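Apart from one protein chain that is not included, each protein chain of the complex appears where it belongs.
Letters A and B mark the chains in the order given here, with residues in each chain numbered from 1 onward.
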Amino acid sequence: MTRDLLLFACFSLLIMLAPQLFTGGYLMNVLVFVGINTMLAIALNLLLGYAGQISLGHAGFFGLGAYLSGILTTTFSLNPWGAMPIAALVVGCLAYLIGFPILKLKGHYLAMATLGLGVIIYIVFNETVNLTGGPSGLSGIPNLRLGGIVFDSDVKNYYLIWVVTLMVMLFSINLANSRIGRALRAVHDSDVAAQVLGVNSRLLKVQIFALSAIISSLAGSFYAHTMTFISPASFGFNFSIELLTMVVIGGLGSIYGSFLGAALLTLLPEILRGANDYDIIIYGALLVLMVMFMPGGLVRGIPALYRKIVTRRGEAGHA
Amino acid sequence: MNSKIMSFVIGAMTLLYSATVFAASPIKIGALFAVTGPAAFLGEPERNSAKMVIDEINKAGGVKGHKLELVVYDTTGDATKAVQLATKLIKDDKVVAIIGPSTTGETMAVIPVAEKEQVPLISCSAGSKITDPVKKWIFKTAQNDSLAVGKIYEYLQKTKQTSVSILTVSDGFGASGREQLKSQAVKYGITIVSDDTYGPKDTDMTAQLTKIRGSRAQAIICWGTNPGPAIIAKNVRQLGIKTPVFMSHGVSSKKFIDLAGEAAEGIKLPSGKVVVADLLPGSDKQKNSLMDFVKDYQNHYKAEGDHFGGHAWDAVMLIRNAVEHGADSAAAIRDQLEKSKGFAGIGGSFNYSAQDHAGLGKDAFVLVEIRNKDWVIVK
Partner (left out) sequence: MQFDQILQYILSGLSTGAIYALIGIGFSIIYNATGIINFAQGEFVMLGGLLTLSSLELLKLPLWAAIPSAIAVSTVVGFLFERLAIRPLKQPTPINLVIITIGGSILIRGLAMLVWGKDTHSIPPFSGDTPIAIGGATILPQHLWILAITLIIIVINKVYFYHTISGKAMRACSYNRRAAGLVGIDVRRMVLFSFVISSAMGAIAGIIVAPLTMTAYDVGVMLGLKGFCAAIIGGMSSGISTVIGGLILGILESLGAGLISSGYKDAIAFIILLLILFIRPQGLFGKANSERV
């Protein structure tokens, strides 16, 4: 437990000091997105990595949070800090209610059902033009303010988003180490066995689904206030797949893995900027290769690879 | 004695050389085009045209001794990427002006960035609300879709076909067109009897058209970009619908005629003059620029220059003219742009002012009809 906290403290320190290294400029902007994507990846990881329930529709909850915050603060001129919890509450309730029928399904059926849910949400964003602005998007969303500070620059947003992301990480690490975390892993391994031991697996799955949705909604709200413009295109099926890729590449069931996956997938397009037509192929190839050769994700695969190289070298030394 | 002369000569040459280097600091222009992705039919010709005209300007010695340097980023049609890349152009590449983006959705997203960082933006997309209301740093070269709608409605009013059915695509372009169609109807005495939409990836619109067939419409107006309108044209033919069909300027390219085949015959649409450049009367102010552009594009890229590429061409030329008048910083370029008058470009004759950052009038469009797989100007 203390080792976990120490690791977390070091990580937080690195994150907070990073802006000193990268003094402003475009990279700051990218790092803000890494923060938001980390939050989303963690949300999905709780559901997928710990509880073992596939969701291909998480972009929908992200979008709901963004649009609810956006609409409440523009059309209804609510204070952003008030709109955010309202959005999270609405999304949480929605997820809770949908969770009961949807989580009766397993494996591929659950994947398809969540995919369908995500697409329906996306279509609603596109069609309810009077509320959401439709395909042209919603603009004029206000920046967040706290005390006298307006969060309208990349550096300020970086600190704001990462403080929240770090809190979410801490919360998730604690959750994973708690009784609930163990119950989740039990359900993942064998639903029936967990039930036999007294875990109300059905309720637990729905609760985690709702929690995952709430965190995604929060990420969406912050996204809306950082970008000040949102459009349905960012919340479609493609983004759900991106999130899934982040979690898988980073490592299922690992919070730091989510950070790795999010960071890699947010930075990769920047590095590949010259080879634009090839990036979609690289995504697909990455997914396939990771699942085939490193199913535990980078966070487990890299140490394992290192160990393998070291032991092989050791053996060769003795030969 | 010799070495002193030597060092003097070297010193003088170095001074002269550095003088030319300093005098010729290139002017960096940024560009955000949707080169790949669903709007690639816009972004690719735009990037090609921009590169082509900048190369030509530089080959002729640049503008006032400055070479122009173009920094192009591919937004893939994604508004979020557009915002990020706009920030990158301004903060990392330090451009003095930005051309693009290619679509209305992306432009609306990028506007706050340009306004905040005080860098002039010349958009290549159609949405009227980009410059209405006027924003200090935002200009556009693409014709407003309000003008396109006006052209169609004007014709319908003249031919007394005033009850229409509209069928628009559910993306930024279609949504903007739909807004214009609805808001301008009253002005021209048009009644909209049915209002349907279709998705950009839909492959069959017979359901919507069956509904339209049952209505009393005298004209069908379809607002979208390929391939949807091509499918709609085919569906219209299949269902035996005889009502005249009007399309938007989104399909004013040979590609539409290729895709729709026989079904394209008789369809009318408002188009930039570039597709009928050779049919224009000699008195038309734009004829020369248009013919040059079409010839150049054909030489460079072995393809037909269309009016999408023309938007980027116009934007580069407008910036070039601004620099020619002595502007070399973002603020100076903005001021010069606002004063631009009478520039006969590809999209039309531009006249900017403090109240009008779109610069074009009704003559920016001609109504054309597709006959024998080619364009004909409608009188």
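The rule is short, and it goes like this: a contact is a pair of C-beta atoms (placed from the backbone, for glycine too) under 8 Å apart; a residue touches a chain by one contact, two chains touch by 3 or more.
Nothing here was measured: the structure is a model prediction, and the numbers come from that model.
In the complete assembly, the contact with the undisplayed chain comes from A:123, out of A:18, A:123, A:164 or A:180.
Touch with the chain omitted from the figure is made, among B:201, B:242, B:302 or B:379, by B:201. Shown as candidates are A:15, A:72 or A:102; the residue that touches the absent chain is A:102.
Check A:42, A:252, A:265 or A:298 against the missing chain and you find that the one touching it is A:252.
Across the entire complex, the residue among B:31, B:190, B:217 or B:231 in touch with the chain not shown is B:231. For subunit B, the residues touching the absent chain in the complete assembly are 36-37, 40-41, 170, 196-199, 201-204, 206-208, 210-211, 213-214, 226-227, 230-231, 234, 237-240, 255, 258-259, 261-262.
In the full complex, subunit A contacts the hidden chain through residues 48, 52, 54, 56, 101-102, 104-109, 111-113, 115-117, 119-120, 123-124, 126-127, 190, 192-193, 237, 241, 244-245, 248, 252, 277-278, 280-281, 283-288, 291-292, 295.
To be clear about the criterion, only the chains that are shown with their structure count from here on.
On the subunit B side of its complex with subunit A, the touching residues are 35-36, 73-74, 76-80, 83-84, 87-88, 91-92, 104-105, 108-109, 111-112, 116, 127, 170-172, 174-176, 197.
Residues 24-26, 29-30, 33, 126-127, 129, 134-137, 139, 152, 154, 227-229, 231, 233-234, 273, 276-277 of subunit A touch subunit B in their complex.
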